[in-house]
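What you see is the complex with one protein chain gone and the rest in place.
Let's look at subunit A:
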Amino acid sequence: METKDKELLRGGQFLVKETKCEDVFTPEDFSEEQKMMKEAVMEFNEREIIAHKARFEAKDFAFTEEVMRKAGELGFLGVAVPEAYGGLDMGFVSTLLVCDYISSGTGSFSTAFGAHTGIGTMPITLYGTEEQKQKYVPKLATGEWFGAYCLTEPGAGSDANSGKTTATLSEDGKSYKINGQKMWISNAGFCRLMIVFARIENDKNITGFIVEYDKDNPNGITLGEEEHKLGIRASSTRQVFFNDTVVPVENMLAGRGEGFKIAMNALNVGRIKLAGACLDSQRRILTTAVQYANERKQFNTPIADFGAIKYKLAEMAASAYAGESATYRAAKNIEDRIALRVAAGNSHQEAELKGVEEYAIECSILKVAVSEDVQNCADEGIQIFGGMGFSEETPMEAAWRDARIARIYEGTNEINRMLSVGMLVKKAMKGHVDLLGPATKVQEELMGIPSFETPDYSELFSEEKEMIAKLKKVFLMVAGAAVQKFGPDLEEHQQLLIAASDILIEIYMAESAILRTEKNAKRFGEDAQAVQIAMAKLYLYNAVSIVEKNGKESIISFAEGDEQRMLLMGLKRFVKYTNYPDIVDLRIAIAEKVKAENKYCF
């Protein structure tokens, strides 16, 4: 079925429009081809990565490069690249699927893979001229060359546009000389091409350049030593120094001063792909944990039979399930949006750029949510392993160390939290998402008398969907009041923005889990989806508490007196279930299933 423009939600609109379960894509919708890709990638992960885990942990950087080459031979590096430039042009869902299943063996490889296929290649496919694309992309798509992305500097991290690296035009106007220092550059040790951001004269914004790097003819480029890191130990991370590095003018990416835009847009794609990259890690952590818990006996009982462990298994499963649900939902939205734009006459390049940009809010939400879920999962994984989990002999400690970086790179989670709300407010001001109308309605509702009727909740998820609608009201109420109070100064109130973003994130994740499950229950029957239903309910229950906590803090921080009382009353009303789910029972049901299957099985 063709997707029509008006049917497809715009980025951020999930907050104010109801999504029907039939309209979300779920992992159960993978095509036969996608399933085959998934199996191929999983086999690669087992054979080439997991079987050699110790080499990655021993900082064998050359091995990372070797496995990257093998990934190139199998076509994994060119999945997202258009066919005209040597890639496979497989669509955004397939791109994400490969990224998901290739990333769980070790964070070292997943970082190398992500940095190369994402920020190392995408800036050229998205912003390059035809000549630049012809010249460089085929080499990157096949793994003949590897790419690195040089944005961060010692003094310019989250404030990326403040970099001090300079690009100076030569007298003959044919080249630029680049001078400066970049740091935390992934793949620096084995890259052949760098996307470098530098400032021309006193420009407000930085400019992007494609810089070739040949070890035998370094052109003023020197590399620092490998950094010694907490995790992702065999991912090459070095400083890169540019000393009069000559770059031909035709290697400028997009226009002068366009670098910051490139940097930000490349990161949008990077963010959702990072979420994808954390998903299979979560599944693997849970599988490893439950296998251990089924084997390990204390007090003559497998520890998986203890309620304390069941609690953990259930929470880990529910968060992995919600992460999958939300990530693939957004991935398909992006794919459909790109297709719509291509159909409307956009070039592939422009369609992809705008398609992803449209869902930048969701990309930030996913990056934050899934990177934190994988960290929590790894942490509980260690706890289930007990003392053994703390040992390098078991896989949990590496999983925990590797997960930690996901909260930092591709924009810290703090930056992404503030961005998600900031972008939403901007979209509302531009009229792309109508927040004002719904926010006004919520205010009217607050003044009115609440209904005392008891609705009919017999249909699956009817109460849960009503809860989601109410959580959306919490966001509109809190964010609406905060915008009224602070106007453009809102961005100065970071704690408030972060609280609002936590509400936003929980709404998107919980809604995605519910919609996926509802869709599957309609297709496969409620009995077949009993555990998935339990996971969706558990996730939502947790989401409600997070929303309540953040809503309360926000309201108290900016409202006083009657207004505060009214908003808190509203909040109470919006986070109240009519029938509370028995969360302990739900957790037991989820844990029993995971235990019986001895793996993450959804």
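Note that a residue touches a chain if its C-beta (ideal position, glycine included) is under 8 Å from a C-beta of that chain, and two chains touch if they have at least 3 such contacts; residues count from 1.
The working rule: contacts and distances are computed from a predicted model.
Think of the chain that is not pictured: of "2Fe-2S ferredoxin-type domain-containing protein", "DNA polymerase IV", "Electron transfer flavoprotein subunit beta" or "Aldehyde oxidoreductase molybdenum-binding subunit PaoC", UniProt labels it "Electron transfer flavoprotein subunit beta". Annotation: of A:Cys21, A:Met68 or A:Met90, A:Met90 touches the absent chain (contact as defined above).
Remark: the omitted chain is touched by one listed residue; of A:Gly75, A:Gly259, A:Gly276 or A:Gly551 this is A:Gly75.
Here one chain is not drawn; of A:Glu43, A:Asp214 or A:Asp585, the residue touching it is A:Glu43.
Mapped onto subunit A, the footprint of the missing chain covers residues 32-33, 35-37, 39-40, 43-44, 47, 73-76, 78-79, 88, 90, 98, 601.
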